[in-house]
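My structure is below; once you've seen it, I'll send some questions.
A single protein chain has been omitted from the complex, and every remaining protein chain is retained in its original position.
Up next, chain A:
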Amino acid sequence: MHAQMMGLTAAPPPDTSEALIAALVLRARQGDGAAFGALIADQYERIYRAAWRWCGNRDDAEDIAQEVCVKIGQGISAFDGRSAFSSWVYRITLNAVRDWQRAGARRGRQASAFAEVSHTESAPEQEASATSRQLWDAVRQLPDKQRDAVLLVYAEELSHAEAATIMGIKEATVSFHVYEARKTLRGLL
(Lines give C-alpha, C1' and ligand atoms only; values in the text may rest on other atoms or scores of the structure.)
Protein backbone atom coordinates (compact mmCIF):
# COMPACT_ATOMS: atom_id res chain seq x y z
CA MET A 1 0.00 0.00 0.00
CA HIS A 2 2.94 2.19 0.75
CA ALA A 3 4.43 1.30 -2.57
CA GLN A 4 1.17 2.04 -4.31
CA MET A 5 1.35 5.61 -3.07
CA MET A 6 4.89 5.89 -4.33
CA GLY A 7 3.88 4.69 -7.72
CA LEU A 8 1.14 7.25 -8.06
CA THR A 9 3.28 10.20 -7.09
CA ALA A 10 6.30 8.86 -8.99
CA ALA A 11 8.55 10.53 -6.44
CA PRO A 12 11.58 8.78 -4.97
CA PRO A 13 10.46 7.01 -1.82
CA PRO A 14 11.89 8.55 1.34
CA ASP A 15 12.40 5.15 2.89
CA THR A 16 14.55 2.98 0.70
CA SER A 17 14.58 0.02 3.01
CA GLU A 18 15.34 -3.30 1.48
CA ALA A 19 11.87 -4.63 2.06
CA LEU A 20 10.33 -1.79 0.09
CA ILE A 21 12.78 -2.27 -2.77
CA ALA A 22 12.10 -5.97 -2.79
CA ALA A 23 8.36 -5.31 -2.99
CA LEU A 24 8.83 -2.87 -5.85
CA VAL A 25 11.07 -5.30 -7.68
CA LEU A 26 8.51 -8.05 -7.30
CA ARG A 27 5.71 -5.90 -8.68
CA ALA A 28 7.86 -4.56 -11.49
CA ARG A 29 8.74 -8.10 -12.50
CA GLN A 30 5.05 -8.81 -12.80
CA GLY A 31 4.71 -5.92 -15.22
CA ASP A 32 3.56 -3.12 -12.90
CA GLY A 33 4.73 0.04 -14.68
CA ALA A 34 4.10 2.35 -11.73
CA ALA A 35 6.18 0.19 -9.44
CA PHE A 36 8.95 0.09 -11.98
CA GLY A 37 8.85 3.89 -12.35
CA ALA A 38 9.22 4.34 -8.61
CA LEU A 39 11.94 1.73 -8.45
CA ILE A 40 14.06 3.20 -11.22
CA ALA A 41 13.63 6.74 -9.87
CA ASP A 42 14.94 5.46 -6.58
CA GLN A 43 17.90 3.70 -8.15
CA TYR A 44 18.95 6.39 -10.61
CA GLU A 45 21.06 8.40 -8.20
CA ARG A 46 23.04 5.35 -7.13
CA ILE A 47 23.57 4.19 -10.69
CA TYR A 48 24.69 7.61 -11.82
CA ARG A 49 27.08 8.00 -8.89
CA ALA A 50 28.64 4.62 -9.58
CA ALA A 51 28.96 5.42 -13.27
CA TRP A 52 30.62 8.72 -12.41
CA ARG A 53 33.06 7.05 -10.06
CA TRP A 54 34.03 4.57 -12.74
CA CYS A 55 34.48 7.05 -15.61
CA GLY A 56 34.94 10.43 -13.93
CA ASN A 57 32.97 12.49 -16.43
CA ARG A 58 29.44 13.80 -16.08
CA ASP A 59 28.38 13.48 -19.71
CA ASP A 60 29.57 9.90 -19.90
CA ALA A 61 28.11 9.03 -16.53
CA GLU A 62 24.70 10.35 -17.60
CA ASP A 63 24.82 8.37 -20.81
CA ILE A 64 25.88 5.23 -19.00
CA ALA A 65 23.23 5.69 -16.32
CA GLN A 66 20.59 6.01 -19.02
CA GLU A 67 21.86 2.89 -20.74
CA VAL A 68 21.71 1.02 -17.44
CA CYS A 69 18.16 2.23 -16.76
CA VAL A 70 17.08 0.99 -20.17
CA LYS A 71 18.77 -2.36 -19.58
CA ILE A 72 17.04 -2.71 -16.24
CA GLY A 73 13.73 -1.92 -17.90
CA GLN A 74 14.36 -4.59 -20.50
CA GLY A 75 15.70 -7.18 -18.11
CA ILE A 76 13.78 -6.83 -14.90
CA SER A 77 11.14 -9.35 -15.88
CA ALA A 78 13.91 -11.91 -16.20
CA PHE A 79 15.64 -10.92 -12.96
CA ASP A 80 15.43 -14.11 -10.95
CA GLY A 81 16.05 -12.75 -7.45
CA ARG A 82 18.79 -15.23 -6.76
CA SER A 83 21.14 -12.38 -5.93
CA ALA A 84 20.30 -9.06 -4.34
CA PHE A 85 18.71 -6.50 -6.63
CA SER A 86 21.46 -4.00 -5.82
CA SER A 87 24.13 -6.50 -6.86
CA TRP A 88 22.31 -7.09 -10.13
CA VAL A 89 22.16 -3.35 -10.78
CA TYR A 90 25.86 -2.98 -10.01
CA ARG A 91 26.65 -5.76 -12.37
CA ILE A 92 24.71 -4.17 -15.22
CA THR A 93 26.38 -0.85 -14.45
CA LEU A 94 29.86 -2.36 -14.52
CA ASN A 95 29.11 -4.06 -17.81
CA ALA A 96 27.78 -0.83 -19.27
CA VAL A 97 30.89 1.04 -18.14
CA ARG A 98 33.07 -1.59 -19.73
CA ASP A 99 31.17 -1.52 -23.03
CA TRP A 100 31.26 2.23 -23.00
CA GLN A 101 34.99 2.31 -22.50
CA ARG A 102 35.55 -0.31 -25.17
CA ALA A 103 33.54 1.77 -27.60
CA GLY A 104 35.43 4.84 -26.45
CA ALA A 105 38.76 3.18 -27.11
CA ARG A 106 37.61 2.34 -30.61
CA ARG A 107 36.42 5.85 -31.24
CA GLY A 108 39.59 7.15 -29.64
CA ARG A 109 41.67 5.82 -32.49
CA GLN A 110 40.13 8.40 -34.78
CA ALA A 111 40.48 11.35 -32.50
CA SER A 112 42.69 10.60 -29.57
CA ALA A 113 44.11 14.11 -29.47
CA PHE A 114 40.64 15.54 -29.35
CA ALA A 115 39.57 13.23 -26.56
CA GLU A 116 42.56 14.25 -24.48
CA VAL A 117 41.55 17.89 -24.61
CA SER A 118 38.00 17.21 -23.59
CA HIS A 119 39.18 14.92 -20.81
CA THR A 120 41.12 17.62 -19.02
CA GLU A 121 38.37 20.13 -19.63
CA SER A 122 35.87 18.01 -17.86
CA ALA A 123 38.09 17.22 -14.88
CA PRO A 124 35.66 18.03 -12.10
CA GLU A 125 36.44 20.79 -9.65
CA GLN A 126 34.98 18.69 -6.84
CA GLU A 127 38.12 16.64 -6.69
CA ALA A 128 39.82 19.66 -5.28
CA SER A 129 43.19 18.38 -4.31
CA ALA A 130 45.66 17.25 -6.90
CA THR A 131 46.45 14.22 -4.80
CA SER A 132 42.90 13.02 -4.83
CA ARG A 133 42.48 13.56 -8.57
CA GLN A 134 45.71 11.74 -9.27
CA LEU A 135 44.56 8.86 -7.14
CA TRP A 136 41.21 8.66 -8.95
CA ASP A 137 42.88 8.80 -12.35
CA ALA A 138 45.31 6.09 -11.35
CA VAL A 139 42.53 3.86 -10.03
CA ARG A 140 40.50 4.31 -13.20
CA GLN A 141 43.46 3.23 -15.26
CA LEU A 142 43.89 -0.04 -13.40
CA PRO A 143 43.05 -3.28 -15.19
CA ASP A 144 39.26 -3.82 -15.16
CA LYS A 145 39.09 -6.39 -12.37
CA GLN A 146 41.41 -4.53 -10.05
CA ARG A 147 39.61 -1.28 -10.68
CA ASP A 148 36.22 -2.86 -10.10
CA ALA A 149 37.34 -4.49 -6.88
CA VAL A 150 38.91 -1.31 -5.50
CA LEU A 151 36.00 0.93 -6.41
CA LEU A 152 33.37 -1.47 -5.10
CA VAL A 153 35.15 -1.97 -1.81
CA TYR A 154 36.46 1.52 -1.14
CA ALA A 155 34.39 4.03 -3.14
CA GLU A 156 31.06 2.19 -2.92
CA GLU A 157 32.00 0.98 0.57
CA LEU A 158 30.72 -2.55 0.08
CA SER A 159 32.00 -5.60 1.88
CA HIS A 160 34.33 -8.00 0.14
CA ALA A 161 31.51 -10.52 0.07
CA GLU A 162 29.15 -8.13 -1.70
CA ALA A 163 31.85 -7.12 -4.17
CA ALA A 164 32.50 -10.81 -4.81
CA THR A 165 28.83 -11.43 -5.68
CA ILE A 166 28.76 -8.47 -8.05
CA MET A 167 31.96 -9.46 -9.79
CA GLY A 168 30.99 -13.12 -9.91
CA ILE A 169 34.17 -14.25 -8.16
CA LYS A 170 35.14 -15.53 -4.73
CA GLU A 171 35.68 -13.32 -1.76
CA ALA A 172 39.33 -14.23 -1.55
CA THR A 173 39.76 -13.24 -5.15
CA VAL A 174 38.41 -9.77 -4.41
CA SER A 175 41.03 -9.37 -1.73
CA PHE A 176 43.62 -10.59 -4.18
CA HIS A 177 42.58 -8.00 -6.79
CA VAL A 178 42.70 -5.23 -4.20
CA TYR A 179 46.12 -6.38 -3.15
CA GLU A 180 47.30 -6.46 -6.76
CA ALA A 181 45.84 -2.99 -7.32
CA ARG A 182 47.76 -1.63 -4.36
CA LYS A 183 50.93 -3.10 -5.80
CA THR A 184 50.21 -1.65 -9.25
CA LEU A 185 49.43 1.77 -7.82
CA ARG A 186 52.62 1.94 -5.84
CA GLY A 187 54.29 2.09 -9.22
CA LEU A 188 51.88 4.65 -10.64
CA LEU A 189 51.63 7.13 -7.79
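Simple rule for what comes next: a residue touches a chain if its C-beta (ideal position, glycine included) is under 8 Å from a C-beta of that chain, and two chains touch if they have at least 3 such contacts; residues count from 1.
Going forward, contacts and distances are computed from a predicted model.
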- prompt: Of the candidate names "Carbohydrate ABC transporter membrane protein 1, CUT1 family", "von Willebrand factor type A domain-containing protein", "Sulfur oxidation c-type cytochrome SoxX" or "MBOAT family protein", which one corresponds to the UniProt protein name of the undepicted chain?
  reply: "von Willebrand factor type A domain-containing protein"
Message: Tell me which of A:69, A:97 or A:163 is the one touching the absent chain.
response: A:69
Task: Would you write out the residues of chain A that touch the absent chain, in ascending order?
output: 28, 31, 33, 36-37, 40-41, 44-45, 48-49, 52-53, 58-63, 65-67, 69-80, 82-83, 87-88, 91-92, 95, 98-99, 102-103, 106-107, 110-111, 113-115, 118, 124, 126-127, 130-132, 134-136, 139, 143-145, 150-151, 153-155, 157, 167-170, 173, 176, 178, 181-182, 185-186, 189
